[in-house]
Structure formats: structure tokens, C-alpha cells
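A single protein chain has been removed from this complex, and every other one stays in its place.
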Amino acid sequence: MNAVTIIADKDLQWKESLTTESVFVRRSLIAAAFLYLTLFLFIPLAAVFAEALKGGILAYVGSFLNEDALAAIRLTLLVASVVVPLNALFGVAAAWVIAKFDFVGKQILITLIDMPLAVSPVISGLIYVLLFGLQGWFGPWLADHDIKILFALPGIVLATIFVTVPFVVRELIPLMQSQGREEEEAAITLGASGWQMFTRVTLPNIKWSLLYGVILCNARAMGEFGAVSVVSGHIRGLTNTMPLHVEILYNEYNAVSAFAVASLLTLLAVVTLAVKAIVERKAHFPTIVADPISNVQTGSIR
Amino acid sequence: MSIQVDHVTKRFGAFAVLNDVSLHVQDGELVALLGPSGCGKTTLLRILAGLERPDQGRIFLHGTEVTDRRITERRVGFVFQHYALFRHMTVAENVAFGLTVQPRVQRPSAARIQEKVCELLTLVQLQAMAGRYPSQLSGGQRQRVALARALAVEPKLLLLDEPFGALDAKVRKELRRWLRRLHDEVHITGILVTHDQEEALEVADRVVVMHQGNVEQIGTPDEVYERPASPFVCQFLGDVNVFHGRAVQERNVADLPPLPDEKRVTTVGVVGEHEVTFVRPHDLEVHRSRTHPSQLEATVRYVLTAGSRVWIELSTQDSMQAIEVELTKERYRELDLREGEIVFVHPRHRQVFKIPQS
Partner (left out) sequence: MSFILKQPSVLPGFALTLGFTLFYLGVIVLIPLSGLFVKTSTLPWEQFWGITTTPRAIASYQLTFGASFVGAIINGLFGSIIAWVLVRYQFPGRSAIDALVDLPFALPTAVSGITLAAIYSSNGWIGRFLEPLGIKVAFTPLGILVALTFIGLPFVVRTVQPVLQDLDKEVEEAAATLGANRWQTFRAVIVPELWPALLTGIAMAFARSVGEYGSVIFIAGNMPLKSEITPLLIMTKLEQYDYAGATALGVVMLVVSFVLALAINLLQWWSSTRHMNQ
């Protein structure tokens, strides 16, 4: 080791000793964090795929190639394709009104939007049973007209909408609040119509957060278990979504198939987190690299 | 386009932000709305733009009432305090925005829009920046993009909200001279809001001084500076020494206006009335010996040299009131003053206001 590095190290150490911990403390903390994350994050993540592939790749693929599994995948995609656009539309509308206007009762509105996050998924299902079940408010009327909501697609959709209502809007509100109203006001003063203002100014400014909100909403919609479990009735091939299918397979001791389907949902979750990481990076560095020339000129007029 | 503001009042809750304000602006004028923060100047600007509605009163643009017209029908260009550039669009796209959102029938061709954007960027000297994003520009450059964007739709009226507020001192000064030259070139009616008196006096044809929702004075920069209509205007437009006193019979008015103090005051009103006299630091003349009987005797407390100017703080013998004097460096060298020395001062120019008895 040469003398220069030693001096440099010492210099660094001396500077850092003011506002950071000793190497020992630092390493211990990192080790503690790693241990905890290994137990509760890495091992479970690895276990999903290990269990799914236990019977070999053929058994893994075979888990998806049967009527019940395909029906569950189809139903899950169908539910998400109804729920996600509705909640995205709601999210944009609610975020617009909350972030850009001052009105009486705004706080109550925000509390109402957050409500589904505070409620147990089982209760989220229960409230729809109470509304549409045979003993519920609309139950007898629905039975008379032969309309099935509970233990059918509409019930699953409603419960899933309820559970995932907050996700898009909660991503948008803080961003739209921090962006303020001036850009939209500028668009209006320049003669833009409301729709032009929205599509050309508002939407481009929120697109990344909107994308993440939509993807998170989608992941939660596809993965919802408790609420859907209550309203679905577990009818194989008809009202079983992917998470419910996982439960049934697991309870039948068909672990490989259960984990195979679970691994698809896990991939969805991992992709969701990757999108989140990308969106956050975009938010920190909104445009390409800053140009050195513009720094030199600092607004002087030639 | 001429502007007529007719008895406009605006309240937020119980608080009157604008209190029966009236104002007339000639076609082609550049007018500054000047006042401290909270005086209502920005609200007035936003009412003119159609961003706010007045509670009472009417607004006329070019003789036509527009009080209830929507912003898009008013043809005004608005430049926001923080520029409000569209962050996801390039400079050229920002400038073109107002043209590209026009209804298809009125919208110029793509080639014409590009030409127009090019002309405007030349006007604001940013041709080279057309492809940059706002985040890659300096504050001064952003401000000029905002101006070009507002001018693109050929507004008849240009409204600027604290246009240089977020810039540093040097860029500010350059940009406001540039704005003045630009205005002389395009001759558009313009209204600019500012809290910086230097900016208002330098840029505007006329200045509207506002205070607590009222118009205190309207006049050319020289008028408001030389002949302020109220104590507030006098104090707001630069440093000033304030003397309180009671009116007495004045002897030699024509000769030399005396400096008042507690005992010996001056003036215009009825003898015995409370008065306040304002003298700007550079309007005070300082002598080593008494050259006139009404001069005030004072002691030099501090001397502070700042570039080409010298600031001297005096205190009067009897009242210990601090008086600030601004001298040129030459005059200061001539006098060769030291702290603790006795001098004699009198004003070349002063403003006296009666104080209403409450």
C-alpha cells in the first residue's frame, strides 16, 4: 500500500467521522438489514419459483394448460380489464378536482377515498354480500329479476373496484399538487380548450405517475384475495380468479401447480416494482441531461 | 388597446384586496403596477386577464366591456411569475402552443407556425435554443421564452406578473432594459406588476402605485418620484428621512427650506397642525460651517463608503434623531469628514404632508 492512499483514506475518515458511524457500526447495521430482508423478502421470493419448478419445467407449464387454470387466468384478465380503466378514469378525475381546486369538504373526500385501505378485505367483500345477498337490500329484487351479482362476475368486479379505488388517485394527487395550476392557466390564456389543455399539458405531465398507478392498481386487482373470496362463491371454471385458484390447488395438496400459478402473480408484482423504480427515476430527472452551455450563459443578452 | 378599469372591488372573504380601483391605460403604453406584497396589484392583473372576476366594477378593453368575458375571448397575453413553461415541451413547442390549439379554420399552416416561432425566437434572441427543454435554460432565458410564447398569439394586451422577480440582480437589470427596447419595437399595450421601485421607474411609461387595495398615485416615473402624492408613495419609492413636527409660520420660504425638528417646523398648512416631512438622503446638503441660519446642526456618527457613493449617518444635537445622507465620493473627499465632527445640513428638496388628526 502506498503512502498517498493511506493519507487519502485518513482524510476521508476524518471528514466522515463527523456525520457518519464507525465502520463496525455501519457493517453491523447493513448486516442486520440484510438478515431481516433475507428472512422476509429474499427467501420467500426465491421459494415461490423453487417450489413452482420442483416438478420440472414440464409440470410447471402443465399447471397452466388445463381448463380450470385457463378459466382462472381468463377471469382475472377480464376483471382487471374492467376494474383498471374505471379506477384510472376515477383517479384522474378525483386527482384533478382535489389537486387543482380549493373547495369546502375536500378533506372529507380524501378520507373517503382512503377508506378502502383501512378496511379489512374480508369486510370489503362482506359489505357487498349485505347489499346483494338474498337477505340484502337489493337481494330479493335481483332474485325476482334473475340478475346475478353475488357469486358472479359483477360481484367480483365490484369488490375488486372497492379494494383498488385508492391506488391511481393516491399516486396522482401529490404530483399534481406540486405541479400547481400555472401551466394549465397558461394553456388557457393561450387559447387552449379544456380538452386541449388536458391532453397536451396535464396528461404529459402526469403520464409516468399515472402509468405506475395503473400498474399498481392492476397488480392489486389481479391479486385480490380476501374480498373476492367472500363474493365469488368459489365456482370452479366460473368464478375462480387466479388467487382463488392458487388457494384451491394448495388445499388439494397440489403444491407445484399452486406455486406455478403463484409465480405468475409474483412476476406481475416484481414488474410492478420495476416500473415504480423507473417512474421514480423519471421523476427525479425529468428531462435529459442538463446542457453545460446553458449554465455558462446564465441569461445574458447578446 | 386601451384599458379602462372602472371602480373595481375584489374581496377574499371579509378582506378587500381591491378597494374601488379605477384606472385608465392608453393604447401602446407600458404601465407598471407597483406596491408591496399584498397591495392587490397581482389580483388586479389577474382580473384584467380574466383569471379572476371582480366582485364589483367593470373592465373595458378598447372601449368594449369585457367584465363577464372569458379569458379566451379577451386576447390577452399573460406572462406568469414563475414562467409556467410546459416542462415536457421544447422551447419551440412552447412558443407554438397558442397557435397549434387554435380551431382548425383559424390555425395557420404548419410551415407558417414554424416561421412565426422562428421570428419570435429571433425577437427574444433565443434562436439557438429552439430544441432545448425549459429545464435546460437559465432563469432569464425561460422568462424570454414565456414572453415569446405570450406574443405568439398576437395579443392586443400583454400582462406580466412580476416578470423578473425570480432572477438575480444582474440578469434582472439586463432583462428589464431589454423589455423596454422590445416594447419600443412592438408597441403593444403592456401592464407589468412589480414590487421593485427601481424596475417600475426604469421600465414603465407610467407607474401606478398601490397600497392596501387602493391606488395611491398614477403618474410618469418622474412625477411619482419627484412629486409623490402621499407619504406612502414617498417612502415606498426609495430611501427617505422622516421628520415629524408641527406647522409654524415660515419665514423665508423662497430662500431656503429649513429642516424641521421638534421645535422648529415649517410649512404649507395651518399653523399648529401635525406634519411629516420627507427628505431623500441625496437631497441633503452638508457643510462644515453654517452657511445659512436655518441649517440644522448635527454630529457625524458613521461613515460608510459603498462603491461610488458614500453614506453618512448624522444625529441632531437635541433630538438625537438619526439622519441619513448620501454624498458623491467627490463631495465626501472635499468635506473630508470624520466620525464625531459637527456639520450643518439643509435639504435641497423636501416633501411635506399634513397628518390628519384622529
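Order as written gives the chain letters A and B; numbering starts at 1 within each chain.
By our rule, contacts are C-beta pairs under 8 Å (C-beta built on N, C-alpha and C of every residue); 3 or more make two chains touch, one makes a residue touch a chain.
Fair warning: this is a prediction, and the values are worked out from it, not measured in the lab.
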**Study point:** In the full complex, displayed partners of the excluded chain
**Key:** A, B
Check your understanding: Out of A:60, A:151, A:208 or A:259, which is the one that touches the chain we can't see?
Key -> A:259
Point to revise | Hidden-chain contact residue, picked from the options A:75, A:126 or A:190 | key: A:126
Practice item. Could you list which residues of chain A touch the chain missing from the display? Key: 17-22, 26, 29-30, 32-33, 36-37, 39-41, 43-45, 47-48, 51, 90, 93-94, 96-97, 100-105, 108-109, 111-116, 118-123, 126-131, 133, 135-137, 158, 161-162, 165, 181, 184-185, 188, 194, 197-198, 216, 219-220, 222-226, 229-230, 242-244, 246-247, 250, 255, 258-259, 262, 265-266, 269-270, 272-274, 276-277
Review point. Can you list where chain B touches the absent chain?
Key: 12, 50-53, 70-71
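The rule is simple: only the chains that are shown with their structure count from here on.
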Point to revise | Footprint of chain B on chain A - complex, ascending | key: 182-183, 185-193, 196, 200-201, 204-205, 286-288, 290-291, 294-295, 297-302
Point to revise | Touching residues (chain side chain B, partner chain A) in the complex | key: 49, 51, 71-72, 76-78, 80, 82, 84-89, 97-98, 101-102, 125, 129, 132-133, 135-141, 143, 149-150, 152-153, 167, 171, 174-175, 178
